[in-house]
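One chain of protein is taken out of this complex; the other chains stay put.
Chain lettering (A, B and C) follows the sequence in which the chains are written, and residue indices restart at 1 in each chain.
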């Protein structure tokens, strides 16, 4: 279905020059398909090769972004990008998992799968944000942490655990945005936040559907079936109170077509940020910690 | 001269069975030679193959030592040993650079030359000491930080700098003991302390005498000449107020013969520690920082 | 270079210790069959010998899988279980979860894969948690996450040290995102407990993987492991597929992790009691009071 939708929208974008009409027609198509979307379609949209990547999100939402590098320990993991910039005149720190747009970039970014040095780089930047009292916005689009020998050797588990617990007590507001795929502890390691925002067609799950199917049914090809029981869609997670906001999406396969999505997302981030910025650091920490404290309780 | 002294003492130790007489005779020899010692002799004593190593110092001064491992980032650098134990009933954290006693151990310990992961391991243990409000005793016997490609790759400079500045603000008492060789930034990275104690025949210098000669005269063999202008002896450094206490030594080339030295050192450490333990953390930090603030000032 | 563990007082006979906790004193570590084949070296060893050796192989030091109850009985001088009552929940309405749960319960005789106790090690009071991999492979569902968290809260409020033996396949798939979130809940619990300046000892046992490695188990003030324990984040099979090559020898074993800097020490099960006691004493715990 997604391929059909992709073709339809691309044809439309080629034909239609009037951007207002284009916008309206795209919205029409989106809404028509929307009703028919199965979780697996969301997964395909979230992972779509031509879906804007985290770097695109950052460059379209943050003004004058400056990118910084390195974990000061071992390496500069290119699957994690981060730095500082303005969000509507507010200096903020941004950190995200980047997949890259071209195949060359994909390889460089290790397809968005960070190694421990990536998580440590993220933590370094977030601690610097805390020092200078800057809010933190994280952007997540990752299949998960890299499952490789070197990553295990350098403590993938330790790095993720460290990030999670340290993010729990950062003194500044943290907002996490799921832009595409949010897989497993590798996504959690950047999303311990005061507010979690998901793009309508992003996903967040305990594991990739393939991994899930492999573990449960010893059969990675039953991936589609897995998506139907995993509850990985933004709206499902919103209903579970795991996610705080879902940003409506016009479906598109181009930066241009994502413009309205970016605008909507930016508006939502700013709204949430303004509410957080009136709180002091103690309130921010307690709220954040209590939020996770409640999940899966009640025994 | 040191070889002559070594032979004399070893012969004495073989002949003399009465430990009290042995002690007195050894002291006599020590005192006779003492007057003739040139700085280069001290260097040879500090580096002597059969001089007790940091692990020996720890095991003879700290009761029930438990050794811990790893930097939680990359590796367990065996040139740095550390853990917790009792010093006269006071739980303390100890950290030191170890050279090892046998050739096999020497290789394993990289001849006492730490890599960045070693300094990071030391810092991890020291921060844990801070958390549990334990005083820190560091033991130093190192030619310096390891000059290798991998060490540079993983940020030797950063690791040393980080240790120095973090040690500056640890909230617990820090005492550093130079047991043998104390070379360059690699020694400093473990010796930013409230009190520095040197064994009489330990040295502490800006660089190894060989390195010093190479840099100044492009001739590493002029090492002996270098020692004469470097001011690396414990007593010289005491006169400069760089070092707080010098522990008198009976010269020996065996653990057994070092017994009195250990007892004297332990006594001095406890004396200094008791004075530090009545101070609060703010006082400890200010005193420590001010001490370094003053060195080489007055312009 | 390494730790030489020497202890003054002789270890109380493990059989005696286990017996103390059994209803029928005769059935201590009761052998169903007389001999067991060691997974480590393949030797056939008398079950009594294995038990006497703290459930390890006297030939090769292989550490047999043990129940959380055996773990407590071996380690402690007395304890009370403080787990909250368990009730089954199915947070993402996973179709086969209830049936699978019943199956695990029946197979293991357990209601869930965690045991939390408040007990004594000699004169020192402490909280001990042990996961149990007979139940859902020790995977961390909401109940386990909640119980781990409560254990930290309980210990923190009472100024008690806490010791956790982990063994886990990782996340509980059937609880989806709720299981994942237990990583956050438990990691934050460690951090909050840390503010009370009490001691958290994490001991990783075979196997500790996935979300448990990537949360509370890696956050101990002191991190120990049993010899040969498999410890890692990603599964070996997944890694093999990803790198399309062979794994290094000893990969993800306790010995490997210590080399790589992630473990303070590897402690043989028969030395555990004494090692932990020494650690607790050095952290100022003594005579039931800090």
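Note that in this section contacts are C-beta pairs under 8 Å (C-beta built on N, C-alpha and C of every residue); 3 or more make two chains touch, one makes a residue touch a chain.
Keep in mind that this is a model prediction, so the values were computed, not measured.
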Neighbours of the unshown chain, displayed set only, are A, B
Hidden-chain contact residue, picked from the options A:13, A:34, A:76 or A:166: A:76
If the hidden chain were put back, which of B:42, B:121 or B:154 would touch it? B:154
Contact residue for the chain not shown (choose from B:164, B:223 or B:255): B:164
Footprint left on chain A by the chain that the document does not show: 55, 64, 66-78, 81, 84-86, 91, 98, 100, 105, 108-109, 117, 121, 128, 131-133
Could you list which residues of chain B touch the chain missing from the display? 145-149, 151-158, 160-162, 164-166, 168-169, 184-185, 188-189, 192, 204-207, 211-212, 215-216, 229-232, 237, 240, 242, 289, 292-293, 295-299
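We take it that only the chains that are shown with their structure count from here on.
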Here the gap between chain A and chain C, centre to centre from mean Cα coordinates and rounded to Å, is 34
For chain B, give me the residues that contact two or more of the other chains. 72-74
Multi-partner residues of chain C (at least 2 other chains): 260-262
